[in-house]
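Just one protein chain is left out here, and the rest sit where they should.
Let's turn to subunit A:
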Amino acid sequence: MLEIRSARKMFYKGQADEKTALNDLSLRLETGDFGVVIGSNGAGKSSMLNAISGALVLDSGKVLINGDDVTAMPVHKRAMRLARVFQDPMKGTAASMTVAENMLLAELRAARRTLRRGLNPTRLAAYKERLSLLGLGLENRLDTRVELLSGGQRQSLSLIMAVGGSPELLLLDEHTAALDPRTADIVMQATIRAVEALKLTTLMVTHNMQHAVDFGNRVIMLDAGRVRLEIAGREKAAITVPDLIGHFSVKTDRMFLAS
């Protein structure tokens, strides 16, 4: 379960270019929920994800994961509870290290790292099996440095790394946006399979309205740093792309009127 209570964040406070990123944002995601976050650029989607992962320190408000207040926890401590796939395939993997080493780092995300040898035969076999589920041939490239993989392969690896160990919360930050349509589809399908198989509580940011319609049981629309619209349950199941775009244009019209 994820809960955000009245999160506020302002950048460049007191300066001419002062900008409100999060404006009293509250959000609740039950265990097993798959929330899809949409909203125009600057609506606060990234700020919200960063606030959840700990990369952004809030001015006020709280973040709770499964009831525990994690607001004061640094990124590396929260990593024990949540995993994140970034938009940029470069960001989620260590390029100069091998596929197997990256898998090891992910496996140890929530564990105590010891002085025992990291890559042992048992682990290598397990990684091989998990990577073979992707069907990209990564299982035969365990010793390849990640920098030699394509963007799609890297992003698939990031995904496998993130869902391994069943994190309490999975954050997907436009994780298919940088990929070509076919690869994006492969990564998206793999995401859905993993989320459903492991029943992960997931929060996915996307600009793809079709994805927002097709996936998840809850759509959350952000605007000006707060939740403007939340659609769940039967209503979510019946929603179409034009409906969602309609909500966007209402907002745009209002912005025109305001200016």
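Here, a residue touches a chain if its C-beta (ideal position, glycine included) is under 8 Å from a C-beta of that chain, and two chains touch if they have at least 3 such contacts; residues count from 1.
Throughout what follows, contacts and distances are computed from a predicted model.
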From the options "Phosphoesterase", "ABC-type lipoprotein export system, ATPase component", "Ferredoxin" or "ABC transporter permease", the chain left out of the display has the UniProt protein name "ABC transporter permease"
Touching the hidden chain in the complete assembly: which of A:Val57, A:Ala72, A:Ala94 or A:Ala177 does that? A:Ala94
From the listed residues A:His76, A:Arg182 or A:Arg234, report the one that touches the chain absent from this view. A:His76
Quickly run down the residues of subunit A that touch the omitted chain. 53, 75-77, 79-80, 83-84, 90-97, 101, 104-106, 108-110, 113-119
